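For this depiction, one protein chain was excluded, whereas all remaining protein chains were kept in their positions.
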Amino acid sequence: MLAVRDLHAYYGKSHILQGVNLEVRAGEIVSLLGRNGVGRSTTCKAIMGLVEPIGEVLWKGKSIAGLRADVIAHAGIGYVPEDRQIFPTLTVRQNLELGQKRAGRFGRWTFDDMFALFPHLRERQHNVAGVLSGGEQQMLTMGRTLMGDPELVIIDEPTEGLAPMLVIQVGRFLDEIAHRGVSILLVEQKLTIALKISHRVYVMGHGRIVFEGTPADLAANEAVRKENLEV
Amino acid sequence: MSAPALHLSDVQKNFGPTPVILGVSLDVSAGSRHAIIGPNGAGKTTLFNLISGRFPVTTGRIELHGQRIDGLPPHEINRRGLSRSFQVTSIFPRMTVFENIRCGLLWSRGYRYSFWHLLGGQRALNDAAARLLADVNLEARRDVPAGLLSYAEQRALEIGITIAGGADTVLLDEPTAGMSRSEADHAVALIRRITAGKTLVMVEHDMSVVFDLADVVTVLVYGQVIASGPPAEIRANRAVQDAYLGVPAAGSGVGIA
Amino acid sequence: MEVLLVSLLNGLVYGMLLFMLASGLTLIFSMMGVLNFAHASMYMLGAYFAYSVSRVIGFWPALVVAPALCGALGALIEMYALRRVHKNGHIAELLFTVGLAFIIEKAVQMAWGLLPVPYRVPAALDRALFHVYGSNFHAYRGFMLLISVLMFFAIWLLLTRTRIGLVIQAALTHPEMVGALGHNVPRVFTIVFAGGSVLAGLAGVIGGNYLVTEPSMAATMGPIVFVVVVFGGLGSLAGCFVASLIMGLVQTFAVVLDVSLADLLARLGVTVASTNPLAEVLTIPLPRVGALLPYLMLILVLLIKPRGLMGTRDT
Partner (left out) sequence: MSESAVRTATRPLAAEGAAGLLRREWPWLAALTFAVIVPWFFFDWTTGRHSGFIVSVLSQIGIMIIFALSYNMLMGQAGLLSFGHAVLLGLGGYVTAHVVTAAKGGAFPLPLELTPLVGGLGGFGFAIVLGYFATKQRATAFAMITLGIGELITSCALMFQTFFGGEGGVSTNRMTGHSLFGLGYGPPIQVYYLIVAWTAVSVAAMLLLTRTPLGRMANACRDNFERAQFVGYDPRMVRFVQFALSGFFAGIAGALYTLTYEIVTYDTVAAPMSANALLMTYIGGVGVFAGPVVGAVLVVLLQSWVSLLSNSWLVYAGVLFILMVTFAPGGLAGLVMMHQPIWRAGRLGRLAGPYLRLLGPVLLVLVGFVLAVELCSFLTIGTAQGKTLTLSRITIDPHGGPPWIVAGLLLAAGGLWLRHAMRGLATAWQAVTEEIKTPELRA
């Protein structure tokens, strides 16, 4: 469904992505792991058109490299940013509304689905999003992206800064949407979730993919974990 | 026993409604190498920002060699001998690498706000800067604007600027992040050599670097210190492993290296 | 006593006019992140368009046509020029608007001449609405108040109750995320810029004949609108509303109260000798100092609260 070939990206003059290749097939959950600063978030932004991509990005066979973010979103890709970016001046419900591509058009997910997945948000739906706690903000940003009914969701470090109990809830969320046929490209720091739910795993070294395989292959491969992953 | 280099008593910090640092008390003895580890988002960088004066403390006290520094602006704290590096590289992109290092030296060499010294002629200053440049292995990039350096070179420059001022207490925030194994080894050797006899506080993810360098390790999780002590003791500590991995992973068998 | 009431009303009218101008500027600032120096030029164009259009098809149609023309012009400028300059950074965008203000000022002189243009209040409103303590309150001022209050609610409703309003609010703080959710952010930017121009144009239409319509009206009004926007707090509509009213009242009362510092000191028993070097400063009456007050207030507020009364962002 999503194929990235020889993707490069620059921030000013520094060469962040040096030829990234990865794939996500329909209904698959793929994790992208690696240290801070190796370019995982940049990869997400390049696919999403938020950073200028140099190279090939194919979505269902059609090239989307360099298109505007909203065009890519309409093609069916959802993006959950690492820093959550909830709209502080709008209420929780209004944030969710903005997730929908067209007013009132519900895809796979309705408000009730969201509130079922995240009961916390139901009580807080009329509060201004700016007062939510870290965990609640993470739930909201994931819910908001789902409201746009994407076929593939790119999620950048959903468990960052969350208490252990919330990490479990994120895990449950990922299972749920996988069952509803949404493919996931998960960028994650903690190996626990990534290894548990992913079909395939990529490990990123210095702006490049240094490992591809199943979670079991990674667990067995001491060298790759030592060099590129910290616990 | 002289006052500890750094003394934190019940330091708290909230950003709006969300508490980030929930009462941290910590002592860093002078001359020791102290590592702070913990999962992403545990508040490590926030703690550095409180100590270095970048953010004001909500409640609690911070003392440097017995003198209270919480509430002082960052440049005051730096002048008292505390220097820090940043997790997100923070250098002077449009100035050359040599000038970046030299900026780090200016205050400590007493130049203050002088507009009468011509830097070209300050031989001692320039030699010191040149030596530092060699230390961080950036001689080849001397006249290149810092913005053009590769990620790892910028991290090395960041360390160079931080230690240039000759501060006796050095805070390094993930100095080896994004570096390859060889680059990290070189950085560790440099840090060891440069901070000899000084107090080092370091935030680091790479466990091999931590256990190689640190003589005291503090584990910070979700804004609280859950353990502090010599590396061996921390490695064996069950609570640390659980907290670190989030949920004890069933069957994945991946523990602390 | 009646002087107080009348000046209060006049202050309110002037304040609301300032708000219509400043509200467009605040919205554009929170979107562009930089102050639009050509905003007062749109106000001037609104007045001139109204003058020309009302001569052909009357004042009431002009009330709609003139702001529409300004809006169209604003949209064109944003789409074909400003968007290209965006990538060169904030200062480039700001200087673009400075260049634009130069051109519009000269173009107006070329099109309508150097002298003020006889743009009059329409006959229907050119009478006293009601008497208060002997002096009458002009009907046109009532009309201006009505329009600006309607405009205030229109903006408030649009921004808080409609979908496009939510998208605008979100795009003001997180444009990239709004794009990633599938909304065409560049189009939103054009709408906001054009909307701001419509507001400025409308302020020109109803302010042009109340004040004077001349080529230098942009240069006189520009700095005051900046003061209001910054004083109220960059990027905050509520702050802008409060600041506009305060500025309107201060300007009106300054003209009315004929008192100088020397008089105040005299009341405290201190007489100011004419030889005293500061004599001139102390004896100057308030009405003549009126022009200084906005800038004094701006500098004071920026020193105490750099983000202005209710500002959310300072750069």
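Going by the order they are written in, the chains are A, B and C; count residues from 1 in each one.
In this text, a contact is a pair of C-beta atoms (placed from the backbone, for glycine too) under 8 Å apart; a residue touches a chain by one contact, two chains touch by 3 or more.
Everything numeric in this text was worked out from a predicted model, so none of it was measured.
Peer 1: For the chain not shown, which residue from C:Y43, C:W112 or C:F253 touches it across the whole complex?
Peer 2: Considering all chains, including the one not shown, the answer is C:W112.
Peer 1: Pick from C:R55, C:R84 or C:R120: which residue touches the chain that isn't shown?
Peer 2: C:R84
Peer 1: Based on the whole complex, identify which of C:L4, C:I57 or C:V98 touches the chain you can't see.
Peer 2: C:V98
Peer 1: Hey, which chain B residues sit against the chain that's not shown?
Peer 2: Spelled out for chain B, the touching residues are 52, 54, 73-75, 78-79, 83-84, 86, 90-96, 98-99, 102-104, 106-108, 111-121, 123, 126, 143-144, 148, 150, 161-162, 164-165.
Peer 1: Footprint of the hidden chain on chain C, which residues?
Peer 2: 34-35, 81, 84-85, 88-89, 91-96, 98-103, 105-107, 109-115, 219, 223, 226-227, 230, 234, 277, 280-281, 284, 288-289, 291-292, 295-296, 298-299, 302-303, 306-307, 314-315
Just so we're on the same page, only the chains that are shown with their structure count from here on.
Peer 1: Drawing the touching chains as a network, do you get a line, a ring, a star, a complete graph or other?
Peer 2: Drawn as a graph, the chains make an open path, so a line.
Peer 1: Starting from the Cα centroid of chain B, hunt down the chain whose centroid lies farthest away.
Peer 2: Measuring from the centre of chain B, the most distant chain centre belongs to C.
Peer 1: Which chain wins if you rank chains by how close their C-alpha centre is to the centre of all protein C-alpha atoms?
Peer 2: Checking distances from each chain centre to the full centroid gives A.
Peer 1: Go ahead and note the Å separation of the Cα centroids belonging to chain A and chain B.
Peer 2: 30
Peer 1: Based only on mean CA positions, could you tell me how far chain A sits from chain C in angstrom?
Peer 2: Computed from C-alpha means, the inter-chain centre distance equals 44 Å.
Peer 1: Report, in whole Å, the distance between the mean C-alpha point of chain B and the mean C-alpha point of chain C.
Peer 2: Measuring from centre to centre gives 49 Å for this pair.
Peer 1: Touching two or more other chains, which residues of chain C qualify?
Peer 2: Expected reply: no residues.
Peer 1: Please output the residue numbers of chain A that touch at least 2 other chains, ranges allowed.
Peer 2: Chain A, residues with two or more chain partners: not present.
Peer 1: Across the complex, what residues on chain A touch chain B?
Peer 2: Interface residues on chain A, with respect to chain B: 12-16, 35-38, 130-131, 133-134, 157, 159-164, 167-168, 171, 189-193, 195-196, 205-206, 215, 219, 225-227, 230-231.
Peer 1: Residue numbers of chain B touching chain A in their complex, please.
Peer 2: 16-18, 39-42, 87, 93, 147-151, 154, 174, 177-178, 180-181, 205-208, 222, 243-247, 249-250, 252-257
Peer 1: Over in the complex, which chain A residues touch chain C? Could you list them?
Peer 2: Touch list, chain A to chain C: 48, 50, 68-70, 73-74, 79, 81, 85, 87-90, 94, 97-99, 101, 103, 144-145, 148.
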